[in-house]
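With one protein chain held back, the other chains of the complex are shown just where they sit.
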Amino acid sequence: MSLVLDLLGTFFFAISGSLLAARRGFDIIGSLLLGSLTGLGGGVVRDLILGVKPTAFANPAYLAAPLVAAVLVFFLSGPVTRLPRTLLVFDAGGLALFCVTGAVKALDLGANPVEAALLGVTTAVGGGLMRDVVANRDPQLFDPHDLYAVPAMLGAAVIVVVWLVGAYNPWTATAVAALVFGVRILSLRFKWHVPLAAVTRHTKGTP
Amino acid sequence: MSLVLDLLGTFFFAISGSLLAARRGFDIIGSLLLGSLTGLGGGVVRDLILGVKPTAFANPAYLAAPLVAAVLVFFLSGPVTRLPRTLLVFDAGGLALFCVTGAVKALDLGANPVEAALLGVTTAVGGGLMRDVVANRDPQLFDPHDLYAVPAMLGAAVIVVVWLVGAYNPWTATAVAALVFGVRILSLRFKWHVPLAAVTRHTKGTP
Partner (left out) sequence: MSLVLDLLGTFFFAISGSLLAARRGFDIIGSLLLGSLTGLGGGVVRDLILGVKPTAFANPAYLAAPLVAAVLVFFLSGPVTRLPRTLLVFDAGGLALFCVTGAVKALDLGANPVEAALLGVTTAVGGGLMRDVVANRDPQLFDPHDLYAVPAMLGAAVIVVVWLVGAYNPWTATAVAALVFGVRILSLRFKWHVPLAAVTRHTKGTP
């Protein structure tokens, strides 16, 4: 079950990567590679930190997700991407699923609760951060106009508690992911945000 | 033999990193570091995914390559880099050698054919991607005007087949690398390309 959610998260993030590739004028192979990096990057970092073989390279099913995503974006991008928020919605889906599956994988491998929650957040925000960095774009993760890491932190913390009290199952996992997705989307819609990094905002300057 | 090809690939990529450093006005130490990242980065990621100690840190010969590259660029950059394509040629040499040596190292360590081909491509494109990202430049990997990942994918797939049929040896390895190099250079010369990520090209927009 966790595998299904993880593959779905991979697929959603891969779609976001391929959509960004389309928007930036990359070719179909660039779309496949940016989708792969987005969909698989966070999980690879999590697995390296956990000291296990990255699933993305061990299970071929993980490679199908970016392939399907790149093909779909190639053929459907007209109608789909004309809606400006499409990329953000798929990205939110990946974020929601990965904070859950990332934390649960860490717990399954014996991580303590704090580490598991951190790895859930790392998995959730890692792929999108790599996508934005290699595509030379200001990362969504640092956009102060809405909440990005906060719903992932919330979801990772909640699923760790759910797992600790023995209530983890496909339904609770899906419910937590839906909560994260909802908070992320609502924060975009209603411009929910947290305070800036500094009480006194500074202008961008050297150095 | 694989070591010789791998060191040569490291050297070629290191030259491309040092040439970019020269072009960007970095100093000689920045040249050494950017050359090291370019030459060693892809292999370090491959080795971490394979779960082995990165050779770049275990074998001092790998450190000599970026040192020599930085010194050569320092003294020869006038005549060499005035040819605008020099960086691209060295980068193509690294790409050609690393898709072969990366895949073969994975096979030697017991990876399955698909994983080995993927790791060959990762090794080949990883260093150049890191180079372009840290130097704050649109990655060559995503340039839609020529083929970059495609020849590496081709080379990794071919060498895996060659290895599986028991025909891997220094000559076949060199032949496959030459094929990859040729395709890459011809794609630059004749602007070979693949279709864009989306049928309908979109303008760059927010977000």
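Here the chain labels run A and B in written order, and each chain numbers its own residues starting at 1.
Assume a residue touches a chain if its C-beta (ideal position, glycine included) is under 8 Å from a C-beta of that chain, and two chains touch if they have at least 3 such contacts.
Since the model is a prediction, treat every value here as computed from it, not as a measurement.
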Hidden partner chain, touching residue among B:34, B:160 or B:197: B:34
Touching residue (missing chain; options A:58, A:76, A:89 or A:149): A:149
Missing-partner contacts on chain B, residue numbers: 18, 21-31, 33-34, 44, 48, 53-54, 57-58, 60, 63, 70, 73-75, 77-78, 81, 84, 87-88, 133-137, 140, 143
Residues of chain A (touch criterion as defined above) contacting the omitted chain: 48-49, 51, 111, 114-115, 118-119, 125, 129, 133, 136, 138-139, 141-142, 144, 147, 149-150, 153, 193-207
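Going forward, only the chains that are shown with their structure count from here on.
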Angle (degrees, nearest 5) of the CA superposition of chain A onto chain B: 120
